[in-house]
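Read through the structure below, which is laid out as structure tokens, and then see the notes.
Heads up, one of the protein chains got dropped from this complex, but the rest are sitting where they should.
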Amino acid sequence: MTETILAAARSVAAQGTTVLGLTPTIGPASVENHVEAILSATGVLSAVREYTADPTRAPVDAWILAGYGDQGKEALMELVDVPVVDITEAAAVAAMAIGDRYAVVTTLDRTVPMIRERLAAAGVAARCASVRGTGLGVLELEEDATSTDRAILARADEALAQGAEVICLGCAGMAGRAGELSSRLGAPVVDGVAAAVGQAESLVRQGLGTSRVGTYAPRSPKPLAGFGEFEVE
Amino acid sequence: MTETILAAARSVAAQGTTVLGLTPTIGPASVENHVEAILSATGVLSAVREYTADPTRAPVDAWILAGYGDQGKEALMELVDVPVVDITEAAAVAAMAIGDRYAVVTTLDRTVPMIRERLAAAGVAARCASVRGTGLGVLELEEDATSTDRAILARADEALAQGAEVICLGCAGMAGRAGELSSRLGAPVVDGVAAAVGQAESLVRQGLGTSRVGTYAPRSPKPLAGFGEFEVE
Amino acid sequence: MTETILAAARSVAAQGTTVLGLTPTIGPASVENHVEAILSATGVLSAVREYTADPTRAPVDAWILAGYGDQGKEALMELVDVPVVDITEAAAVAAMAIGDRYAVVTTLDRTVPMIRERLAAAGVAARCASVRGTGLGVLELEEDATSTDRAILARADEALAQGAEVICLGCAGMAGRAGELSSRLGAPVVDGVAAAVGQAESLVRQGLGTSRVGTYAPRSPKPLAGFGEFEVE
Amino acid sequence: MTETILAAARSVAAQGTTVLGLTPTIGPASVENHVEAILSATGVLSAVREYTADPTRAPVDAWILAGYGDQGKEALMELVDVPVVDITEAAAVAAMAIGDRYAVVTTLDRTVPMIRERLAAAGVAARCASVRGTGLGVLELEEDATSTDRAILARADEALAQGAEVICLGCAGMAGRAGELSSRLGAPVVDGVAAAVGQAESLVRQGLGTSRVGTYAPRSPKPLAGFGEFEVE
Amino acid sequence: MTETILAAARSVAAQGTTVLGLTPTIGPASVENHVEAILSATGVLSAVREYTADPTRAPVDAWILAGYGDQGKEALMELVDVPVVDITEAAAVAAMAIGDRYAVVTTLDRTVPMIRERLAAAGVAARCASVRGTGLGVLELEEDATSTDRAILARADEALAQGAEVICLGCAGMAGRAGELSSRLGAPVVDGVAAAVGQAESLVRQGLGTSRVGTYAPRSPKPLAGFGEFEVE
Partner (left out) sequence: MTETILAAARSVAAQGTTVLGLTPTIGPASVENHVEAILSATGVLSAVREYTADPTRAPVDAWILAGYGDQGKEALMELVDVPVVDITEAAAVAAMAIGDRYAVVTTLDRTVPMIRERLAAAGVAARCASVRGTGLGVLELEEDATSTDRAILARADEALAQGAEVICLGCAGMAGRAGELSSRLGAPVVDGVAAAVGQAESLVRQGLGTSRVGTYAPRSPKPLAGFGEFEVE
């Protein structure tokens, strides 16, 4: 799945942009519930911390969190100096630019409230018409592309019938399908990974980074038992 | 601080209720930023998982998350079979029962958005007049009770002047001070820990547990690299 | 119906809690429209006033308003010195603790806007998925338990299908049915009366009473033609 | 005060409109808290019921509720066949027609949440910038017109400074002062009584009456102990 | 269509009110998309400017914008000295006075978001249950009254079934049909043109005009290339 995501990201990257993939070594293979979301966030923080602490790794200009829903974006904003982009938000933002209301078509129904909450927390829920589950698990998406596409299109058609004008693919595992699904649907389909690449590039070119005057101010030293890697000096 | 929290909880517990304290062995000593929130949630899940897996430990009827803001309540709801009560929500609910609007007085200003977001996610923000920081870190609260009380009262007075009618103490470390602060303020002061005890007891007596038909449905098996303790069978 | 309500309340009361029933002598037998709501509120105020003025009656630590919708909670908060708990609010609060979104299943369709408005006024509407009527009048509920349960379950199933995870029984006359309905539905069902008992006990143990610094400040003397019983001295 | 209100109403009535005053014989002389609001609503219902049952009284085409806040509008909509207009709503509606945001300047601070809640329930709160109390009781308003005007203008100036563009006089007892206050303030001042007359006339001319298909459907027969006058046949 | 609109307006006008029709000479014959909305607004401004600059034309006490959706109301409020009334807002306001929630039944589905947005901007969306399109173009409305009525009633019935209690006719071209449609529907039907006449008369009688202290303050001189007619001196 990381390869699929990277391919989708690279296909829209500007000239001069290098897209690297980093898969956490700890945490779940996919995020479909709240326990997995917490563990995934810990895995993400750990992987990023290790990367940034390694002088042999190429410096990174922005990080993209390629998981739909909440995977610790706010914490990562504290951890790194460069912008952090979340595909859930980026997809919503792209969708709002090209239509009146958008809908998200995602995996299991149980993730619907997680995504809805994430959109609300991100401040981009006002024009979200609905979030709909296909009933497919993240890891099932790639098993049978035909039935996956069919399930996504069925939910997307329902969403359009009820007033959505743009569809966001609510899982990084759906990356790369946007173009074909859009053709079949007759309406724009947004892939969050692709949307995030553009937002990251834009923030970097503008020279913008996370504000340090409020909730993302530098952390103070504090013992973090069992997580010494995240301590500040 | 755990002792302070336990004393506050026990002072309001019904006859027959036993209050136990469980402090995670991993994670930060206090939560004042988003990185610490993630690590704390992981520590909480780990401590609860270990406790419930230990047949020598007394069974628990409900868990109280004694941290203001987000410390993984939703994940814990998936992990355990019994109700989970969050002090942020419980304090808000008690405050709304006894006045028109409430305000939260908390520690560092940087935690204000975290608490505001938690109240919104919990669906209890509509009558929140404001969340205000005292500028005191969690671990500073116990250093000098006099100046801590003075800082809390100053923010509380401001909140009342702008229309709040009840004050919630926005940190478990303030537990036990509600009575005295209320006398000095002339308005009710709610301690989230005490409020949570009553909510937990009430849910238990009603025989209510987390709904398993939606977002908190049982998790499916999945490899959780590095977190095998949380795998389901 | 008062007996049904009392039995439901007592079944969840903590050790040491005595639950008394007080039925207003004036006002409608049930509340299903706005005229009845006003008259019921007047009846409630009158019954409580008479009770509290009678030195032979046992002192009361908290009042529970066992009517869904608006029956004068705010006025009662001014009238008495102890906490006042509303079953509409208490049910919502319990429901929000154990699931993502809740729905209310109530009696006549015409009461739906009244309940929706009450939830909004109480500040607990953000996670209300829907309020649904069964078409049954309050006084019909006890006539045929089988068909009543069937009607409630039909609406509850619809609510779950559209994303609710917890059901609140939207009428005190449904008290006592929560357990069985929950078993049949496969999702938690909250009885507002039971929920209110726990909230009342909790407020009493916390020593919390209505804030007197704002809208519930002590009333000033004023002639209340025809309602002299409510005059303050 | 009834005379003041009537004069204000008549000064804006259309040719052919007769404005009658009806003061309830039971209930408080003014409404400044929730107990008084309930009693006032009962008094209003009673007075209107008596009026409409009296064949010697002139038929009425519309009723205006000349009290700011909640005085039983919804119940009155069920009781009578003709439109019911509330001055709180009517003032807001007029204000929204002539500026971006409006503010309400009212009597005691304790009534601020009551008015805010009424505006929300009426669905006209979105453009309300603030509701501000002058600290004056309803019955004090007429005592010293100079200081009353000064208090109103002070609050109005504050409201304008914070973005309001129109001021609503938040008490029927302020009726008749709008013109002069507007001149001194340099911004429009809306008197709810005057606004309500126009709304009532308009509804009557359009032939519109309360919808009977939902929450205001005809009431069913039911014993109303102590309030037999309100029973339907 | 102007004749239909004028007839509807005159049928509800108060004694002494003269209703004049003014059709812009530039702009689209109807407004069904955003391009037409902008051009229509320009046409409206131009027609009003020309009218007010012509000393031979009768002075006007208030302007009514007889187009559903956005046709430049805010700009017209700056251009003229007298009140400006928008039929979209006026219909909503009348509907809210006589029922709990209202729905709008309009022409093409594509105008639904435009009307929804207008209601939100006007601050009257909180009690809007839905906006529904009939699929009929504005200019088709008059072609076949029978099928037009049937299409409107079908959408209205759906709206009532989902909780609306009052229907607003979402197009000035439907003016004059409210009475008959209401009879057939069994629920009130509001014609925005008729509602606007009453609101305009009311504002005029109250002596209220647009506030000039905020966003509608007098414009400053500025070259308006190609639109010199709108320049201020």
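So that you can tell them apart, the chains are marked A, B, C, D and E in the order they are listed, and the count of residues begins at 1 in each.
Just so we're on the same page, a residue touches a chain if its C-beta (ideal position, glycine included) is under 8 Å from a C-beta of that chain, and two chains touch if they have at least 3 such contacts.
Here the structure is a predicted model, which is why all the values come from computation and not from measurement.
> Relative to the complete complex, which of the depicted chains are touched by the chain excluded from display?
So, spelled out: the chain left out of view touches A, B, D, E.
> Which listed residue, A:G43, A:G99 or A:G133, touches the chain dropped from view?
The single option touching the absent chain is A:G99.
> Of E:I38, E:V60 or E:L185, which residue touches the hidden chain?
With E:I38, E:V60 or E:L185 as choices, the missing chain is touched by E:I38.
> Just the residue numbers, please: which parts of subunit E touch the chain that's not shown?
Spelled out for subunit E, the touching residues are 25-30, 32-39, 41-43, 45, 72, 74-75, 77-79, 109-114, 117, 120-121, 137, 214-217, 219-220, 222-227, 230.
> Spell out, residue by residue, where the missing chain touches subunit B.
Interface with the chain not displayed, on the subunit B side: 112-113.
> Can you name the residues of subunit A that touch the chain not displayed here?
Subunit A touches the chain not shown through residues 12-16, 77, 83, 85, 89, 93-94, 96-101, 120, 122-127, 160, 163, 165-166, 178-179, 186-188, 190-191, 194-195, 197-199, 201-203, 205-216.
Going forward, only the chains that are shown with their structure count from here on.
> Among all the other chains, which ones are in touch with both subunit B and subunit C?
Touching subunit B and subunit C alike, sorted by label: A, D.
> For copies subunit A and subunit B, work out whether under half or over half of the interface numbers are shared, and give different or same accordingly.
Counting which numbers both chains contribute, over half are shared, so the two copies meet through the same residues.
> Please tell me the distance, in whole Å, between the geometric centres of subunit B and subunit E computed from their C-alpha atoms.
Those two chain centres are 51 Å apart.
> Residues of subunit A that touch two or more other chains: which are they?
112-113
> Classify the chain contact graph as line, ring, star, complete or other.
Topology of the interface graph: other, matching no listed pattern.
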